[in-house]
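Heads up, this is only part of the complex; the chains shown haven't been moved.
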Amino acid sequence: MKSALNVDQIKSEFPIFNRLVRGENRLIYLDSAATSQKPLSVLDAERDFYTKHNAAAHRGAHQLAEEATELFEGARAKVATFLNASSENEIIFTKSATESINLVAYSIGNAKPGSKFHLKAGDRIVVSEMEHHANLIPWQELAARTGAELSWFGVTDDGRLDLSNLDSLINEKTKMVALTHQSNVLGTINDFNGDLVKLRAQIKAVGALFLIDACQSVPHLKVDVQELGCDFLTFSGHKAVGPTGVGVLWGRSELLDEMPPFLTGGSMIENVTMQSATYLPAPKRFEAGVPNMAQAVGLGAALDYLDKVSLTAIHEHEVALTKQALDGLKSIRGLSIVGPTDVKNRGAVISFTVEGVHPHDLGQALDQYGIAVRTGHHCAWPLMRRFKVVATTRASFYLYNDQSDVVALVEGVDRARKYFMER
Amino acid sequence: MELDSLYQEVILDHYKRPQNKSLASNPTIQVHHVNTSCGDEVTLNLHFKGERVENITWDAVGCSISQASHSVMSELLKGKSAEEALSLVEEFQRMLQSKGSDLGNEEHLQDGVAFAGVSKFPARVKCALLGWMAFKDALQQSITKAN
């Protein structure tokens, strides 16, 4: 099997792989679905901002402020190009995908009767059973605040969206649909351009707003917001080889410019008296305060890095690793995969359970061998209940993982199983 | 290797053969505690009579550390006075939060000292404490109820 990527070269660009863990073990990092590691170029872009150009963007009358503004807005342009947005003004920098989703939910909640965003009793918000808490709880709260009803798509036994009640979920009552692009537990990719094109068409036909949580897809495969035909899309920088503390909300300009603001304060106003204020158009309307400039600049560098390596190659590489891992793991006694067991429409996230070994114990043993995985409910508690498990062990791969990491994982799981079951 | 220092024989024994893991009926108080970071759960029935812990029974889903800890706790605290039990809970808790510096007093904590190694793994401290905190809660509720 020839890899699409030169992983040795890539690894050398991520300083963290120089360290050893739990004694003398090399670091086998299989927790990128929680957060990714960062290449030197991202760290250098942030440092360069601070050591040469640091000032408050949009606010100063001096050279540093000009440069800071240009770097910050340049990062916005990079994100716009990366997502194929039709304008830079469609890119809002937030602190995280969690904030992005809350932004949309609160903004809608702030819409007055008469506004096309206003929600009320009788309206419906639709999510799915495979959502991360970040794309579930904000909608529960919005429903509670407005009187709208929250409904959801179930998940089939093989980890796919269950569309059997499509017509009763997506109809003229439906005002907002928020779905994940890739499940952070199952690995399932919801292919809105392919298998799920009917769902997408129906959302459009009833005129509902459509938000895609792309936290697990944007870092791993080419995402084109115009092709996806959604209204909002969000991801977090820290999962896309970027810094912590920065997220993105993309939204259609014509919607953003009409939506009520969320956070209010400096830099987003048109006019202010003691009694009231009027607001600028997007993106400024949604970026109150001195922004997370260095993090936005770092995110720009991260997207440059992903572009340089090529998302097509990254995806191909991950599919190969996923196939190898699924084959290897399935051979282990008592191991069950939670999610699709083949690589069709599937990302590089694999959740599993091993009979008789609790995920916590399994994760602990793997950690001792230098293998970093995540265990628990992965912020998707309803999905755990759906599959009648308390928790799973989750391994996730990224551009800096290679076949030897997969071999180590499979061997490690088997060794841990024996440790707990056979002594 | 370090894994063995965490998973001592005593812990794995209790995990495989848990004590008092079957809820006795008509408890003075029943409590249900959840470890929110992982979803592990314990239901604990406390029989409390005349200032004394008459019986502790439990049911739980969870990792070996938490299951073994429930088992050890129920054995150790059964029959103790409220005061003795509370003081043992505190001693156990101190050991778990010591980051490896407090190895525990075996005369007091008996099998409980096997969990001293857990204190070096901050993410697992909650697993070992889950049942003990549930017990403490149940005990306090029982005392309030009695008064």
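Here are some notes:
Per-chain residue numbering starts at 1, and chain names A and B are given in the order in which the chains are listed.
As a working rule, a residue touches a chain if its C-beta (ideal position, glycine included) is under 8 Å from a C-beta of that chain, and two chains touch if they have at least 3 such contacts.
It should be emphasised that the depicted structure is a prediction, and the values quoted were computed from it without experimental measurement.
Look past the single copies shown: the full structure has A x2, B x2.
In this section, only the chains that are shown with their structure count from here on.
Against chain A, in their complex, chain B makes its touches with residues 1-3, 6-7, 12, 37-41, 61-65, 121, 124, 127. Note for the complex: chain A touches chain B at residues 22-23, 358-361, 364-365, 368, 375-377, 381, 384, 390-391, 419-420, 423.
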